[in-house]
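Heads up, one of the protein chains got dropped from this complex, but the rest are sitting where they should.
Coming up: chain A.
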Amino acid sequence: MSHFKHALQIRHVDAGSCNGCEQELTALTSQAYDWQRFGLDIVASARHADALLVTGPTSDTMARPLTHVFNAIASPKIRIAFGDCAAGCGVFENAYAVHSQRQRSDLVIRGCPPDPEQALDALRNWMQRSRDSADGEIPRPIPNDHDQGSQEAD
């Protein structure tokens, strides 16, 4: 069976965001976009989550908590970079307390901040690809021009 066919439960961690991505995530949960229709939701615990959704460029102080949260999510799991900062192309990229070497993301949603409608499309497309993919395989990341070299793992 393929994973995340019908639902993707998300744990959100802010790792240095300006709160723009957070507000747009809140909009996604609100009645205007109502992403629960598509099996998407924010969950209160990493133990309930399928995905870690990161906003912000990864401040040094949040780097470890971020890893702890990802480790606490049961496999199979994915990592979503939400917004330009998390995607490695935000305005804070060269600040001294920002980690430029970031972990590879399975899904990168660009935008500063991402438009909720486009973000919803990106999430639904990813779930569609998950449905279409071979058994048990998590869809490979879509190559992204602006990704850090370190994210191109293969």
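In this section, a residue touches a chain if its C-beta (ideal position, glycine included) is under 8 Å from a C-beta of that chain, and two chains touch if they have at least 3 such contacts; residues count from 1.
Assume contacts and distances are computed from a predicted model.
Entry comment: the absent subunit's protein name, as recorded by UniProt, is "NADH-ubiquinone oxidoreductase", drawn from "ABC transporter permease", "Fe-S cluster assembly ATPase SufC", "NADH-ubiquinone oxidoreductase" or "NitT/TauT family transport system ATP-binding protein". From the options A:7, A:74 or A:91, the residue with contact to the chain not on display is A:91. Across A:8, A:40 or A:62, the residue that sits in touch with the chain not pictured is A:62.
Panel shows chain A; residues 12-20, 22-27, 29-32, 42, 44-45, 56-57, 59-66, 68-69, 90-92, 94-98, 112-113, 115 of it touch the chain omitted from the view.
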